[in-house]
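I'd like to ask you about the structure that follows.
Missing here: one protein chain of the complex. Every other protein chain is in place.
For clarity, chains are labelled A and B in written order, and residue numbers in each chain start from 1.
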Amino acid sequence: MKVGYYPGCSVEGTAREFGISVRKSCELLGIELVDLDDWSCCGATAAHNTSHLLSVALPGRNLALAEQQGLDKLLAPCAACSNRLIAAHKEMTESDTLRSEIADLIEMPYSSSVKVLNYLELILNYGMENLASKVTRKLADFKVACYYGCLLVRPPKIVEFDDAENPQSMDRIVTALGAEAVDWEYKVECCGGGFTISDPKLVETLSHDVIENAEAEGANAIAVSCPLCHANLDMKQAAINARFHEKRKMPVFYVSELVALGCGATPEEAGINKHFVDSYALIR
Amino acid sequence: MAAKIEQTAIESFAKEVEEAGGGRAAECYQCGKCSAGCPVASFMDLLPHQVVRCVQLGMRDEVLRSATIWVCASCLTCTTRCPKEFEIAHLMDILREISVREGKVSVRQKDKLRFHRAFLRSVESHGRIFELGMIQNFKMRTAAKQALRDPRVLMQDAMMGKGMLFKRKLRFLPETIKGKKHVKRIFDRVRRLEKSKGKK
Partner (left out) sequence: MARIGVFICHCGENIARTVDPIACAEAAKKMRGVVHAVEYKYMCSDPGQQMIKEAIAEHRLTGVVVAACSPQMHETTFRRASAEAGLNPYLCEISNVREHCSWVHEDKAAATEKGIDLIRVMVEKVKKNEELQPIKVPVTKRALVIGGGIAGIQTALDIANGGHEVVLVERTPSIGGHMAQLSETFPTLDCSQCILTPRMVEVGQHPRIKLYVYSEIESVDGFIGNFEVKIRQKAKSVDTKLCTGCGACQQVCPQKKIPSEFDVGLGTRTAIYSPFPQAVPNKPVIDRENCLRFRAARKKGIPIDECTVCGKCYEECPIEPRKAVDFSQTDEVVTEKVGAIVVATGFELYPTDAYGEYGYGKHPDIISGLEFERLASASGPTTGEIRRPSDGSVPKNVVFIQCVGSRDNAKGIPYCSKICCMYTAKHTMLYKHKVHDGQAYVFYMDIRSGGKNYDEFVRRAIEEDGAVYLRGRVSRIYRKEGRLVVLGVDTLSGKKVEIETDMVVLATAMQAQPQTDKLAQTLGIPYDQYEFLSEAHPKLRPVETNTAGVMLAGACQAPKDIPDAVAQGSAAASKVLGIFSSDELEREPVVASVDENICFGCLACKEVCPYGAIEEKEIKDRDGNVVRVVAQVNPGVCQGCGLCVAACRANCIDLAGFNDEQVYAEIKAL
């Protein structure tokens, strides 16, 4: 299996363990990642919040590059990146006027040939039975609250992935790894997204409720597939505890870390050592 | 003082929003489901459905000056659940753009816009975000006010920054791409295009 790889800005920086574990898990599963050469920022929330044209042009540049480089499938692990890439792809596909306007802006044509995948879809395509057969370390002590957040599954008409109210893709993956996927009520409730730096109070309030519900429903770990979610739930867990005068310790894993661990990677190889909240306890 | 309801104001605002891609506000039957499910509604002044109502009634300034359009986290819950399939989150994007163009951004929410701008400045310079630089840039413009509002924040940000450095999650130097100039050209062109559209 071979797919194009669009790391995205966070994965090279604050979400480094996401990138490490994506590469490691793909290596262990035998999925070849072909890096998109000279990729640039997709614009994330900042672009679409301030300029529609920019919000299509920036991802459009990457889609056009992928097309030029012959990558018909493009893995974009960050949920914001995949959401914006797919949205730009859809908008250009549905409007010829926009498509040519963007082509002028980015100096490249795009003929809608690229399928953008998030990490969950990549692993689903790999196959749950195939995945289970590669598991050398069953995550038997893990009771995982699979947290999807907003951008992986919404809006359903654009991302066309899983179910927008009760998604199951991550649950199936962690189950194949031997963990228990907890049935909980905050699967798709927003963590506060990109306001980590600009409105910490908002993020802490929303993220607090996510962690609280996960714990209330019996989870001992949260799994995510988005750098924003991870930052808000892991890096800001101390601030959340401080604001709400609580002392929770809920480890937050990237689903790619779980896949890597399950397939035999050491915690360091999976990037676990980079978590703010100590996440070693459950790993045998 | 009663709000004046005028046909010209209603029609022109509705047309402006529709032409910008914000949808036909008349389609909203004000059921409120968007507001009911909005996770950040408690931080807003107008509720999401009230934003659409203002568009329906031609109340431009009310909505362009609101905190709401900036507090919106683009979580897309509203768009997903709207029974009339109205794209409220996209309307928020459109209103944000108009608000900036007309200089009506809510003062209390300006930090969010500053962050977006810091983000995009970083992209324009390097082609990708240089997180350290971007955060520094943002902090320089906002730290004083943030500190006044909530001193805890500075402390926590510092702790987080320390943590990120310690865990080797922050680059010290920006990484620039080959196509850096290409990306800059895209920004320039978009700015020019938007300026000419704004003049119409």
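Throughout what follows, a residue touches a chain if its C-beta (ideal position, glycine included) is under 8 Å from a C-beta of that chain, and two chains touch if they have at least 3 such contacts.
Keep in mind that this is a model prediction, so the values were computed, not measured.
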Given B:Ala25, B:Cys38, B:Cys72 or B:Met134, the correct residue touching the omitted chain is B:Cys38
Where B:His49, B:Arg96, B:Lys112 or B:Lys180 are the choices, the one touching the absent chain is B:His49
Had the left-out chain been drawn, it would touch chain A at residues 163-166, 183, 185-186, 216
Residue list for chain B contacting the dropped chain reads 29-38, 41-42, 47, 49-50, 77, 81-85
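Quick note on the criterion: only the chains that are shown with their structure count from here on.
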Between chain A and chain B, the Cα-mean centres are separated in Å by 22
Residue set of chain B touching chain A in the complex reads 20-21, 39-40, 43, 71, 73-77, 79-80, 87, 89, 93-94, 96-97, 100, 111-117, 119-120, 123, 127-129, 131, 135, 138, 142, 150, 152-153, 156-157, 159-160, 163-164, 167-171, 175, 177-179, 182-183, 185-187, 189-190, 193-194
So, in the complex, the side of chain A touching chain B is made of residues 9-10, 12-17, 38-41, 43-55, 57-58, 61, 104-107, 150-151, 154-156, 164, 188-190, 192-195, 197-202, 206, 235-236, 238-239, 242-243, 273-274, 276
